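Moving on to chain A:
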Amino acid sequence: MLVINNLKASIEGKNILKGVNLEIKPGEIHAIMGPNGSGKSTLASVLAGRDLVKVTEGSVTYFGKNLLEMSAEDRAKEGIFLGFQYPIEIPGVSMVNFMKAAVNEQRKHKGLEPLSASDFLKMMREKKELVEIDSKLANRSVNEGFSGGEKKKNEIFQMAMLEPKLAILDETDSGLDIDALRVVANGVNKIKRPDNSFIVITHYQRLLDYIVPDVVHVLYDGRIVKTAGKELALELEEKGYDWIKKEVENNILA
Partner candidate 1 sequence: MEKDQNKILSDVTSGEYKYGFYSDIETEQIPKGLSEEVIKVISKKKDEPDWLLEFRLKSYRHWLTLKMPAWAHLEIPPINYQDIIYYAAPRKKETLKSVDDIDPELKKTFDKLGISLEEQKHLAGVAVDAVMDSVSVKTTFRETLAELGIIFCSFSEAVKEYPELVKRYLGTVVPYTDNFFASLNSAVFSDGSFCYIPKGVRCPMELSTYFRINSANTGQFERTLLVADEESYVSYLEGCTAPMRDENQLHAAIVEIVVEKNAEVKYSTVQNWYPGSREGKGGIFNFVTKRGMCKGENSKISWTQVETGSAITWKYPSCVLRGDNSIGEFYSVAVTNNYQQADTGTKMIHVGKNTKSTIVSKGISAGRGQNSYRGLVKVLKNAAYARNFSQCDSLLLGDRCGAHTFPYLEVENQTAIVEHEATTSKIGEDQIFYCNQRGISTEDAIALIVNGYAREVLNKLPMEFAVEAQKLLQISLEGSIG
Partner candidate 2 sequence: MSGNSEIKDRYLKLYKDNIERISGNSSPYINFFREAAFEKFKTLGVPSKKDEAYKYTNLDTFFEHDYKSYFMPAPSDFKKAEEFRCDVPDLDTHGIILLNGFYPTIYDKLRQLPSGVWIGSLNEAAIKFPDKIEKHYGKYAQSETDGLIHLNTSLASDGVFVYVPEGVTLTKPVQVVNLVQSEEDMFNQHRNLVIVEKNAEISLIVCDHTLSPQKFLTNAVTEVFVGENSHFDIIRVQNEHNNACKITHTFIHQEKESVTSSNNITLHGGLIRNSTYHYLGGEKAESYSYGLFLTDKWQHVDNYVNVDHAFPNCTSNQLFKGVLDDMSTGAFAGRILVRKDAQGTNAYQKNNNILLTDDARMFTKPQLEIYADDVKCSHGATIGQLDDDALFYLRSRGINKRDARLMLMFGFAHELIKNIKIEPLRDRMDNLVMQRLKGELSRCASCLVKCDNLQNK
């Protein structure tokens, strides 16, 4: 469903992605790991359509279409979901209004009638249970005053509401205690179907105990330098990233 070919991108003139290649098929879970500053979040931003990041070379094809030509909202309507590393607080906008607008935009895109208020609230209730989110959160402003864990759960809740084809979770595990981590992971597993895919960006292996990836990639200095099965995550946990760095440097030297 997603093919990334030699993707290069920069932020404010600084090259961050230096030629990323990646292919994701329906039903797959890909984990992207890597040290700080390797370009993981930038990759997520490019896929979601953030203007701040400028693509300088390469292509991204999503279900045969040129993803890079689409606006952020069109990508969302086509089923791409980004779980933000730092979800944005939007004072004064209630979660209900926010989600209603998002869900109905997507329905309109699919040629469906907007949901009635009662159907929508019913859907909210179901999904809230699915991700074990406190029902009071839904009545508050988007992310405003949420704790770190609540914000992350709220991302998973939104994902459940929008039922994306490709969900990109950008360090959704960071700052979570073990209980919240389990809730987030369970949410993901419940939403997972044979026809949707996930990109799970993470620092640590522990999230992957709960969300088992099909493929693990290591992103380093703007490139994917290693790709293997889920055992790679364990190896990284044990040895850290230094050996990867050394390996990369040796490869360059050789």
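As a selection rule, all candidates are chains of the complex that A comes from, given by their letters.
Basically, a residue touches a chain if its C-beta (ideal position, glycine included) is under 8 Å from a C-beta of that chain, and two chains touch if they have at least 3 such contacts; residues count from 1.
Just so you know, these numbers come straight off a predicted model, no measurement behind them.
Student: My understanding is that every option belongs to the complex but just one is in contact with chain A. Which one, out of 1 or 2?
Tutor: 2
Student: Considering the complex alone, what residue numbers of chain A touch candidate 2?
Tutor: Touching candidate 2: residues 48-52, 71-73, 75-77, 81-82, 84, 87-93, 97-98, 101-102, 105-106, 109, 141-142, 158, 162 of chain A.
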